[in-house]
Every structure is written in C-alpha cells, then in structure tokens.
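This is the structure, below, for whatever I ask next.
For this view, one protein chain was removed and the others were kept in their places.
Chain naming follows the written order as A, B and C, and within any one chain the residues start at number 1.
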Amino acid sequence: MAGNTFGKLFTVTTFGESHGVAIGGVVDGCPPGLEISEADLQVDLDRRKPGTSRYTTARREEDEVKILSGVFEGKTTGTSIGLLINNTDQRSKDYSKIKDTFRPGHADYTYQQKYGLRDYRGGGRSSARETAIRVAAGGIAKKYLKQVHGIEIHGYLSQLGPVKIDTVDHAVTNTNPFFCPDASKLEALDEYMRNLKKEGDSIGAKVSVVAKHVPVGLGEPVFDRLDADLAHAMMGINAVKGVEVGDGFDVVEQKGSAHRDELTPDGFASNHAGGVLGGISTGQDILVSMALKPTSSITVPGNTIDVKGEAAEVITKGRHDPCVGIRAVPIAEAMMAIVLMDHLLRHRAQNAGVQSITPVIPAQK
Amino acid sequence: MAGNTFGKLFTVTTFGESHGVAIGGVVDGCPPGLEISEADLQVDLDRRKPGTSRYTTARREEDEVKILSGVFEGKTTGTSIGLLINNTDQRSKDYSKIKDTFRPGHADYTYQQKYGLRDYRGGGRSSARETAIRVAAGGIAKKYLKQVHGIEIHGYLSQLGPVKIDTVDHAVTNTNPFFCPDASKLEALDEYMRNLKKEGDSIGAKVSVVAKHVPVGLGEPVFDRLDADLAHAMMGINAVKGVEVGDGFDVVEQKGSAHRDELTPDGFASNHAGGVLGGISTGQDILVSMALKPTSSITVPGNTIDVKGEAAEVITKGRHDPCVGIRAVPIAEAMMAIVLMDHLLRHRAQNAGVQSITPVIPAQK
Amino acid sequence: MAGNTFGKLFTVTTFGESHGVAIGGVVDGCPPGLEISEADLQVDLDRRKPGTSRYTTARREEDEVKILSGVFEGKTTGTSIGLLINNTDQRSKDYSKIKDTFRPGHADYTYQQKYGLRDYRGGGRSSARETAIRVAAGGIAKKYLKQVHGIEIHGYLSQLGPVKIDTVDHAVTNTNPFFCPDASKLEALDEYMRNLKKEGDSIGAKVSVVAKHVPVGLGEPVFDRLDADLAHAMMGINAVKGVEVGDGFDVVEQKGSAHRDELTPDGFASNHAGGVLGGISTGQDILVSMALKPTSSITVPGNTIDVKGEAAEVITKGRHDPCVGIRAVPIAEAMMAIVLMDHLLRHRAQNAGVQSITPVIPAQK
Partner (left out) sequence: MAGNTFGKLFTVTTFGESHGVAIGGVVDGCPPGLEISEADLQVDLDRRKPGTSRYTTARREEDEVKILSGVFEGKTTGTSIGLLINNTDQRSKDYSKIKDTFRPGHADYTYQQKYGLRDYRGGGRSSARETAIRVAAGGIAKKYLKQVHGIEIHGYLSQLGPVKIDTVDHAVTNTNPFFCPDASKLEALDEYMRNLKKEGDSIGAKVSVVAKHVPVGLGEPVFDRLDADLAHAMMGINAVKGVEVGDGFDVVEQKGSAHRDELTPDGFASNHAGGVLGGISTGQDILVSMALKPTSSITVPGNTIDVKGEAAEVITKGRHDPCVGIRAVPIAEAMMAIVLMDHLLRHRAQNAGVQSITPVIPAQK
C-alpha cells in the first residue's frame, strides 16, 4: 500500500528513479493471447520522449523498453509482464547542487520530510521519468482495447497559457510537437513558446483525452466509479492540479434543463456528462480534461531554504521543459487506457454470467 | 472489487438503497481507544439531512445512526465498526412511474445496462442517500484527526450558479442553509434560489473543503498521491464533474515564476499548490474544490426513452433539491477526513520506525 | 487492511462482537440476477447454530439473518448486500469474571496487548459467533455456484479425538449432530463425548470439505493459488491449527511415482493432489482438511495471570462446546464457497475474452 501500484485487476506497479540504474514495472492481469511486441510499446514511448522538439527537454532518454516476461511466441500468456528501461543518460553532476536545497514547487521538501532522506538526483522517484513505464504499460492496454473492443483513445493539448484550441482534429495532433489538434493555433503556440524561452519562464497547460467506442456498463459504484478512478489516475500524473469529466467546471453555472443529456431512440442527444452517468460509462465518448501547472524548474531566480532551514536562492539550470503539459499527452492516454482496461476486467468479473441484454440505444458514431 | 469500499487502511464499506430496509456500512482500521458516540456522528448527519431548509428536499430522512460494534464502554476497540441507519420514510409509490423509463441525467440507463436489472425506487443504489453512511464514517475520522493531530476540516459553498463568494469565514458557514461562508452573499443566494424554484429548474455549484494543521508527509507516491486520492474521493461523490487542488484550472494560464510557492525560513510564502507537492502534504492548508452538476430531477419536461427504446417524456415530480451541491458540503468534508485518516495510517505504517526529523519550517498558522 | 474483509472480487466484510448489539456484514461483488432469500441463508445458519444437540453449547443464538440491501424483487442487483443478525441472548453477567483475567488458550491476552483494551464479554470480537456471518455470506456463494456451475460443497467431521471415520456418505452427514458421514461411528462418537463431558474436558477434531464439479482453471498463480487462498480461509477459522489439500501431510513419506496423478484419455487416474495443480483447479474434486484444537473453555481448573501479571486460577463455567470442531463444518463449507466464488470471478475477469478451449479430458463424475 505504499502507492506504487495502480489498478485492481489490471495492475501496473512501477519502480525506478530518474538517475538510478533503470526504471521498470510489472503489468499484472493482462488477458492471455494478446499479440504484443516491444515495438508496439515503443510508439508511445517515443511520443513521450524528451528531445523530440526544441520545446521539450534536450535530454536524451533512450527509453527503449524491454519485455522480460509474460509474453511467449509473441502473445501474452496471462502471467505478469516485466518491463524494463535502462537509464543511459544520467549526468548526475548536473543535480549535485540541489542536494542540500529544496527547489520550490518540487517534491524535494516533502520527500525529505516524509522519508527522512531522499535520492536527490534529478528529483529521484518524483521525476516524471517514472511515467515512461506508465506509457509502456498503457500501450499494452491500448492494444487490447483497440483489438477486442475497437476502443480508440486520443489525447491532445487543449490549451497552453492563453492559447486555446477551437477545433479538434485527431489527424493533426501527432503532426506537431505540441500535440495540438488545431492546425490554426500552431503558429501562435510557436511564438508563445519562443518568447517564454527568452524569459526563462514556464507555462501551464490543459490536456484532454477522449475514448471512443467504450461499451456501456464500465464503472463500479459507489466509490470506484469510472470517473472517480479516472480522476485518481489523472491527478496522479506529475503536475496535474485539476481534473474534469465532460463539461467539468462549466456545470457550476449550468441549469438542469440545459445540462441533462436527453435520450432519444437514436441515442443520446448531447454529451455534457462526458460519457459517464452514475459512475458508469454510457456508451458515448468519454472525455476527461486536466490542468497541468507550469514546471517549477526555471532560470528565473527564486527564494527557498536549505536542509538546515536557512534562506537560499535557487536557479535551475538543467534541461527542462518550459511546458510539462505537452509531454503529458501520451501519459494521459496511457492512464485512460489502464483505467478502462481495469474496469473492463472488473465488469466482466461480476457480470460475465448475466444474460446479455441488447443495448436499447445505438452506440455513438 | 465491486466498488463499495473506500480506503486502504482506514476503510469504509457501504451498502443500502434509497428505499430499501436500511443503509449501513463498516468502518475498519480505526485505531483503538478513541472516544466516540452516536451523538458525535449525528452532528454531521443532521447537517447533510434533507428538509433542513426550503432549498433542500422536503423528504424526512431521520438519518439516526446506530453504532453496532467496535465501540465498548465509549471507546473504539480496534475492531470493525458497524453502522446502521434505518430507512423510515420510503414512499415507494412516488417512484413507480420511473420503473420503465430512464430519467435523463440519472444512472437509470447505465445501471440497467450494466446489471440487466435495477432497484428503480428512488434511484436505488445510485441515490445520494448512500452518502449518509459516508458522513457517519467520516465523523469517526474527523474526531480522530481533531483529537490526535488538531486537524480541522471546513467545507463551504464557494459558488452557486452565477453567485460567487468573495470571502471565507468558517464561522458563517453553518449559520445559513447554503453553507455559504460569505454573509454578504446570502441575500443573492436566497433570491436566486427563489427564482429557480419558480422555473422548476436546478443549478450547479462549486464546493470547497480546506483541511488545517495536516502534518507534512502524508501521501504515497507515485499513484496514491494525497491529491490523487482526494480526486478519487471527491469525483466519487454524486454529481461531481470536476476536482481541483490549490489553484486548480487557473494554473493553465500561470507562469512558473508566479505559481511556484517559495520557501522561507518562516514557512512557505504562498500556497498555490493547495498544500500538496509531489503528492505529499506540505504542512500547509490542503484546499480542494469540486464542481457539482445541477440535479437532473426537475419539473421542466424532458425527452427520454423507455426500457424498450421508445421515445417518452419525463417530468420529475418528487421532492428534490434544486441544487444538490449545497448538501454536498458535509459529504465532501467527510471524504476529506476519510482520505486524510487513511493516509495518516499509511504514513505511520511505513515511517513509524524512522527517527523523527524536525520539520525545517514552521507549520502554517 | 485491518483484517475484517475476505476475498478480492467476491468480498465478505464482517463486524460485531459476541455480546454487542448485533453482528453483520457486507457481501460485495455478487453477480446480479441470482435468486436469493433469507430462507436460503437460514439453512446453514441453523446447521451452525449452537443448542442443536447436547454436544454443542446450550446457548440460544437465534441467528435470524436479515438481508438489508442488494436484493430487489427476490434477485441480487449487483450492489452490495448488507447482512444483519441481532444478538438476542447476551447474558453478559456470565462473563464478568474474565474482565481482569486472561483465559489460557483464548485471545484475551493477545487482544489486550494488541489494542490496549478489549471487549471482554464472551470473547468479544474473537468469539466464534462472528462466523455466523461467514456462514450467511457463504450461503450466497453456495447458491450461485450450485445454480450456475452445478458445484456442490460437502463438509464433514473426519476425526474426533481417537475416533476416525472409515467411509464418507454425504447423505449421512446431516442426519446426526456430529456431521459425521460414517454411520458406523455414531455410537463411538456418542460414547466418547459422554465421557468427555463427565471429565469436564474438551477434544480436538479434524474436519474435511470437498467441492465437486469445480471447473478446471480456477486459481491465480503465483501467490493467490487456489490452495493458498483455501489455506488462508481455513486457517482463519477459529481454532484451526492445520490445513491440508489432497493427501496433505501424507505426502512427506510418499514417492513421486506414487503421488503424481497420471492422466488418461478418460481423466485423471487418481487424485492425490486434491484437485489442485500449480495452484489451479484440475476439474477434479477439491479436498481440504483441517485440524481444530480442543476448546480452551473447560471446567478443569487452569493456571493463568490477571491483567496485572499476577498468578490466578481460571475455571470456565459458561456454556461451551466440548468439541468446537463439530460446529466448524458449515463454517468450513461457507469459506470453501467464498473462495471458489472469488476465484471464479477472478478467472472470468482475465480469461473471459479468450476463445474457449475444449477440456481435453472429461470432468470427474
């Protein structure tokens, strides 16, 4: 219960520090018979990888994942799947200065207080490097969901600082380094990031993920609702400070007559709910958005204290993303996949024996 | 794993339908020796109870909780605590019409599809009535946190439709039926609700909860971060569609130089983070906010379908809150208490043996 | 994690002390659509109930179970099932003497040391009275297993002190107060117990449970093997000190050529394994046996200490079974049912999507 496992039936356990020997994990509960290879997982790892554009950190993390077990002759066997990524580009010396100083906005202070000691190199366990394993694990879930249920998961940047997207075209998302689904905003993003870099500052972002073709019925009331588990998953991504499902915080000013999604013989008339009612999927698109804070590692000097409690100044010179939100897109997709996979198995466990009933309304197109 | 248990070490399991014989639950993991009585729990149950103002439903739910076990001679014994609230005012006939029709915005359709059958009376298991047990369980946690650590938890309404609060005075919150902490907004709230009632419509709301004097160190990275578990807990409350920690969605437009909370020898200089860094409590106030959708049970007619998939119209005539967000205040407090209690025990489990270290900065006043 | 919940997918959580207001529990994860009534559960509760023969305690525990939720119009709904049994015959005064003295062989000393206080009335939480809820919960599992899979579970007394059974006839088991499946031993048992009562002493017993028609494939290697979970379940029954699967401790002196169960086109040629290989059910009968210690509450005086650590003498005058093993039969059946149910759901979760394969050998007749 020390927190390094996610999921109940499809579980992902991770280990590893930013500058340790390796990061890795164990995926348990994957159904047998799924065709999977390291190449399948590498696709999203490469999307998450830093150094793919000038707006993400220039560190080279090779992020080459190895599958150590649970796959035989190209198929999952139903046993636990070991994943490993060696740390190749460690450069520990870059981080030696932060040994005795708590960087504001980082987990340095809280880890030190919680455990009495910490691996300070590159943020140690609190570094976003750990999320590479989530992406690899999510890749397994993604493939299963797609293959067995036709479920598709699309993440994208929906806002970066003041720049908001107007349209969502999933075909556009992966063609640019911002994961921006609106081609008309690319220039504005580029300009905004250029200026930000000059300032040595960073900026927050909003990221959205949509899952299509999710069957009706996923989610376990009353505590493990699908949306509650999605909130858990997304708020557990580094830097996330808010999570919305469907209309999210807009509902505060909505009236019931406007918000409730009416049902018609042809399906739901709208999707304010974001595909979840009473904690259970409706068969519509599931939409989750999240707010990511600006990275705290900036070159603008800041006040802090050292481990003795004395005043100190900090300037973070390392290689850091000016907007951590961008790289969160594949991570959010992976967590969506893991949550859906987990709930698919949970649903099957309890309801597989029940006589199947015909969905009374057509699935969303 | 069917979803009716919350928590890992301090666990709350609930059962019961809106119009069944009784609702109840089991609290497991409570430390022994805590003085607790039914009267202690009744305080918050009475705050949550409908019928306490003209703006909440006129149903009488006595909500008298009984402690069936785990307490001996006024003190917890460390064994599981059974809680029971009998359902007294059931009036099942009010709900007979919804047997064959799916109310839009409700869980009728999703429960029917998931389980193949449903207890349709008053929403059955999906009714917010179940949350009374969460409030009772939270009362146990609240008392322990207060007594052993001096932790205080204050919930309040921060927005209702267009009416936003400007100031927070916890002394004001419990003096009005809106749980509004800003006395200057009471008239506006009253007027808004009066008009809403005439329209037969409902409205969304934003609710906030703050926890004071939480020790530094609570939260289990990487998946069970304190904020991630709070998001799970809050998104699991009926009608919640969004959760924020600290500045929440405002971070999207914040720069790193503005967002990061600097540390000084006298403590943190600000609290944009909402008391959590790297998923671990900082010792500052923990602030969580949530968006609650407008209730879907309104007298404005709406389109829907029946269980055969044919078009139907629905008007909900029962006794319903025009703003479910209001009554969510004590529920959100309870869930905050349960999460903190759970993480307090989790922290102790792993770190009790470590030599205590002196917090380098003073606790927040 | 305080220990009052059993199971992963089909979970049973219990509460209640021997002389409290009530005992009860929550069953979570039961598939929807199962026809179940209180009368169904009462059958086994009546078998477990004391006072049914002169060889079990004369206390009257009415043990009338109420289903409080999760069942609607006679069928399970898939939501959590609340169970309650009120304590009617409490007679707390009988137990007032043990307040300050630790009874040898009981949990008095360990509870006091663990929790710093204890509900001493009738053993409090450590009383076997709690197992009534396990029996009720097991009744739900039993019915499902029987109805959906034709699985039958038969418990019986296989040894009591020196009296060992020679044959097993399940039709005989419920015709006598010993749950003895061998009619030829009834007289010997009767005589042995008569003498034991005169001595004021008690005796140990061996109880066995067999499950028939369990499908091949249940059990989750490597830690949650079917046999490992059965061992957990059975060793968790009050007074159990040993658990065997199949040939059990006889294997210590067996050779591999004798032990291994050969396979033939017509099925397994033998069942030394007790229906489990590699932690997974083989489709053969599952056989589990357990050793139960003699009850420690006897009228033979014994040495002990009081709460101050001073020497004391104890004579237990209450109403106690001279052989607790006898009444354990329905409890062991219930735990077998709960474990099988849990593993059935776990198996479905992961393997429901796999193309069904034809078992290559016929099921055991």
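The criterion applied here is as follows: a contact is a pair of C-beta atoms (placed from the backbone, for glycine too) under 8 Å apart; a residue touches a chain by one contact, two chains touch by 3 or more.
Everything numeric in this text was worked out from a predicted model, so none of it was measured.
Considering the whole complex, the residue from C:C30, C:I151 or C:A228 that touches the absent chain is C:A228.
Note on the undisplayed chain: of the listed residues A:G70, A:G155 or A:P330, the one touching it is A:G70.
Mapped onto chain C, contacts with the missing chain fall at residues 1-6, 8-9, 14, 102, 104-107, 109-116, 125-126, 130, 159-162, 196, 199, 201-206, 216-217, 219-225, 227-236, 238, 241-257, 259-265, 269, 272-274, 277-283, 291-298, 300, 302-305, 307-311, 346-347, 349-351, 354-355, 357, 359-361. Although one chain is not drawn, its touching partners on chain A can still be listed: residues 1-5, 8-9, 11, 13-17, 20-26, 28-30, 32-33, 66, 68-70, 72, 75, 77-82, 84, 114-119, 124-125.
The chain not shown here touches chain B at positions 1, 9, 29-33, 78-79, 148, 221, 345-346, 348-355.
The rule we apply is simple: only the chains that are shown with their structure count from here on.
Mean C-alpha position of chain B lies 38 Å from that of chain C. Of all residues in chain B, those that touch two or more other chains are 1-5, 8-9, 14, 114-116, 125.
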